[in-house]
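Omission of a single protein chain aside, the complex is shown with its protein chains in their original locations.
Think of it as A, B and C in the order they're written, each chain with its own count starting at 1.
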Amino acid sequence: MPSRKRAAATGSGRRIPVGVLGATGTVGQRFVQLLERHPWFEVIEVMASDQSAGRSYAEAIGSRWKLATAIPPDVAKLRVRGPGDPLQARILFSALDASVAGDLEQEYARRGHLVSSNARNHRMDPKVPLVIPEVNRDHMKLLDLQPYRNGGGLVTNPNCSTIVIAMALAPIHRSFGIDAAIVTTFQAASGAGYPGVPSLDILGNVVPFISGEEAKIESETQKILGRIGPKGIAHAEFPVSALCHRVPVVDGHQMAISLRLETRATRRRILDAWEGFRPLRKLGLPSAPEAPIEAKVEEDRPQPRLDADRAGGMGVTVGRLRPCNVLEWKFEALGHNTIRGAAGAAILNVEILVRDERI
Amino acid sequence: MPSRKRAAATGSGRRIPVGVLGATGTVGQRFVQLLERHPWFEVIEVMASDQSAGRSYAEAIGSRWKLATAIPPDVAKLRVRGPGDPLQARILFSALDASVAGDLEQEYARRGHLVSSNARNHRMDPKVPLVIPEVNRDHMKLLDLQPYRNGGGLVTNPNCSTIVIAMALAPIHRSFGIDAAIVTTFQAASGAGYPGVPSLDILGNVVPFISGEEAKIESETQKILGRIGPKGIAHAEFPVSALCHRVPVVDGHQMAISLRLETRATRRRILDAWEGFRPLRKLGLPSAPEAPIEAKVEEDRPQPRLDADRAGGMGVTVGRLRPCNVLEWKFEALGHNTIRGAAGAAILNVEILVRDERI
Amino acid sequence: MPSRKRAAATGSGRRIPVGVLGATGTVGQRFVQLLERHPWFEVIEVMASDQSAGRSYAEAIGSRWKLATAIPPDVAKLRVRGPGDPLQARILFSALDASVAGDLEQEYARRGHLVSSNARNHRMDPKVPLVIPEVNRDHMKLLDLQPYRNGGGLVTNPNCSTIVIAMALAPIHRSFGIDAAIVTTFQAASGAGYPGVPSLDILGNVVPFISGEEAKIESETQKILGRIGPKGIAHAEFPVSALCHRVPVVDGHQMAISLRLETRATRRRILDAWEGFRPLRKLGLPSAPEAPIEAKVEEDRPQPRLDADRAGGMGVTVGRLRPCNVLEWKFEALGHNTIRGAAGAAILNVEILVRDERI
Partner (left out) sequence: MPSRKRAAATGSGRRIPVGVLGATGTVGQRFVQLLERHPWFEVIEVMASDQSAGRSYAEAIGSRWKLATAIPPDVAKLRVRGPGDPLQARILFSALDASVAGDLEQEYARRGHLVSSNARNHRMDPKVPLVIPEVNRDHMKLLDLQPYRNGGGLVTNPNCSTIVIAMALAPIHRSFGIDAAIVTTFQAASGAGYPGVPSLDILGNVVPFISGEEAKIESETQKILGRIGPKGIAHAEFPVSALCHRVPVVDGHQMAISLRLETRATRRRILDAWEGFRPLRKLGLPSAPEAPIEAKVEEDRPQPRLDADRAGGMGVTVGRLRPCNVLEWKFEALGHNTIRGAAGAAILNVEILVRDERI
């Protein structure tokens, strides 16, 4: 990134113009909401489906706006662009549906845009970084292997559940080595978008199935916790087993996790690993929480209603660390699925790219 | 049991008189509801706390009746007995709170009553049967070791989660041997009684803690799946690890289970083990389901709302059997926590005692 | 109806064959469920959309079956007919979507079928009976004004909210005359069908709008409580004002009602009017509850969870009758929206036609 722009971004000058792809969906709305008062970025373009194209963002979204804050007035009046329309902003945040994200994101990258995507399509591509800045910021080097020119590129963040798991596991993996992990999820309805989960399926109920989710958690975790070498990422080799469930919660994915470690740990040392995990401290990234992981001491935490919004929804909260009779340790982890698990994750990925002067 | 009484019980004659201890609580209400049209048993006595004693059951229960059917008229007018009051019925079903069940149940057993208890107090006593009739009916022999005379005795059923787990594991354990099991629970609010879980804790939320529950699941499962010998029960030795959660569901405990087996199995053979598990068939027990375990083939079942009421709430439903990357197999299980997991379990325990002519 | 058929229907002989139109939706499923063990009727045909046609009912419905009981085996294997396909059964229950019900129901009536419809399309047609048997059974005479031959005809039941309101108002209107009524509804999610209400709209929320519902309640109530004369129905003239809301409840529409009466009443006399309202007693209709209206005395009833299933879901429950500072009286009413408010209503309409020898 040219130093002038960087100065602007991180100082008090003009904000960097950005666009949002798939701006009318649940995650697209979160991008628009989170970027409203972002000190570095300013939404100047929104793209959505052909049905929305040509209308103002407020008209296009109509009654589908499902957040508790109002549509930002500056974005409300933007005219929605259609799929493939030329865009001005170099940085694009993508909340595109997987059915179209694959090609569209590549197309924009070819045109010189840096696409920070929440879509699943390119996450497991060996040349595409799948990054949580606190965990594997160095994987951003994969950008150098990408074929795009003129500053184009493609960066992804993990699935909304994986992000919580990988965050909670990373400090443990570094300190003790993980040998195996079993994760049972309690996932919020907002993770399925809108209209998403029919109310008759989830009111007073649990649905023990989310299509494709278990495979994503199992493979993405291994990539994120892998090591980057000259030829790419060597995935972590420990097996992950996921058992996914939808529960009647609006926001916040909760997880019950059991682990076997490679080396001996104690409760105190694991807690220390979590609490000492502050790799982005002092970088001044607007979306990075002071404490990315907080370990609660109360016996009944974390809980979605009380903990999902911590640190503006960017904090992961863990708790109930105790021995597991079958593996070695078990605990709970929680994160906000549409902020830390989606839009906020993609924004933080660009923040770290700016800070590391990769864009 | 004298043959005259037995004939009466199993034929068309008079029903066996029974009493309900702790009759005003959530489980006590289920006893009263389930026994309303029971072909063998008839509630002639109800016992509750000193506050309720002396009033009619309907008055004592007031607005705390929380079931969707009306209070049975015959029970509504019974005068509530207080703790320790003399009772006529030989058979007593106990829904007593654990704070008082320990002594009171023993006292009634000493007086010659056969107490079928849902309380946790005596479950792990080496001389007290902890029984699911389909699973370990032979453990009823422990009654012979008890010190009570004149027909007195004490029988228990497992914790509301354990019962689902032990039912789902039993056929697999018999056929393949279980080496280890991890269970994550999604437990309904009715499991905590009334007033129980405050709504502010559970509306749109998950609470990852239920006091004492994990230890109960871990130990009770081993006792139930143990083998009886001349000296008592040799507990099953495989470790069980439980991770317990309360979810915003009214009735129906769901569980996500991972297993490692001692011998090799296939998906087909495990399904066969479940489907072939009909040990009570042909015994004509009123509360025993035709199929105690049903294996669903749909990818999103079982679910509390759709499956908890199967077989009058006495059926356990399993589904989503698939390989686990860490252990060997994983699947879902579900049962109705206040019927199969509590009152219905205690009733079925007495039914099998009657059929086996132990009382 | 020929006496032979009637005998069969009401005696112990063969059941009358019936078909279900729109059989795969939420209300269609209720028809199939409620008719499973119906003593008079037997489902021999199911019709659904072109996508479903040609497949077995079980295949066509797939994972959209949302009831807590299993698909009746006899219906599960029926081959689904498409819209307009010839049908054998004279009696057809219609759960068709309003987008197609208008023409299709008329077409089947022209072909000689008696169509008992839950769709809104023909309810306000001056020649079509809009009937609750307990309330305006005499409106069935409108069938004589219909142009259909060979036994064809069209009968409708009210909207799921209207049915509860009209039931609760009818005895009061007869005894005291109603001058005005304001109704605020608390409507369950199942009233919107499947997928229906998105979970993000209703989890932990209230939605104060249901498209078209208020107008339906206001006009249908006047027709039902109107008087039939030689030229048709003279609608009741008192104004009804409805304020409709969706709440996070699965089944059971609750209503808060305020009334002004034409003549003086007392609390006791209104309660007597409700309790004495048993116009179908002694007719032996299988779906008619012994007490169509039950007035609860507890201060916090009725409630959906505790009262919607009363009398197999066919009972309306009222409570909290007290003076209103603005009009004269206010109270609560509740009914099961997909049983008494939909499928059960259409079935009861045919039962009364059979009993009254109109078919």
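To be clear about the criterion, a residue touches a chain if its C-beta (ideal position, glycine included) is under 8 Å from a C-beta of that chain, and two chains touch if they have at least 3 such contacts.
Predicted model only: the values in this text are computed from it and were never measured.
Peer 1: From the list B:V46, B:I61, B:A109 or B:A189, which touches the chain that is not on show?
Peer 2: Result: among the candidates, B:A189 touches the missing chain.
Peer 1: For a quick check of understanding: of C:P39, C:G177 or C:P239, which residue touches the chain that isn't displayed?
Peer 2: C:P239
Peer 1: Please pick, from C:Q33, C:S258 or C:S287, the residue that touches the omitted chain in the full complex.
Peer 2: Within the whole complex, the residue contacting the unshown chain is C:S258.
Peer 1: For the chain not shown, which residue from B:E36, B:D201, B:E328 or B:D356 touches it across the whole complex?
Peer 2: The single option touching the absent chain is B:D201.
Peer 1: By the contact criterion defined above, which parts of subunit B meet the unshown chain? Give residue numbers in ascending order.
Peer 2: Those residues of subunit B that touch the unshown chain are 26, 66, 189-190, 194-204, 248-250.
Peer 1: Could you please point out the subunit A residues that touch the chain left off the display?
Peer 2: Residues of subunit A in contact with the hidden chain: 63, 66-70, 203-204, 250, 298-300, 305-310.
Peer 1: List the subunit C residues touching the unshown chain?
Peer 2: Subunit C touches the chain not shown through residues 180-182, 184, 186, 203-209, 218, 239-241, 243, 245, 247-250, 254, 256, 258, 299-306, 319-320, 324-327, 330, 332.
Here is the rule we go by: only the chains that are shown with their structure count from here on.
Peer 1: Compare the CA centroid of subunit B with every other chain's and tell me the farthest one.
Peer 2: A
Peer 1: Where the CA atoms of subunit B average out and where those of subunit C average out, how many Å apart are those spots?
Peer 2: About 39 Å, centre to centre.
Peer 1: Could you grab the centroid distance between subunit A and subunit B? Build each centroid from C-alpha atoms only and quote it in angstrom.
Peer 2: 43
Peer 1: Touching at least two other chains at once: which residues of subunit C meet that condition?
Peer 2: 66, 203-204, 250
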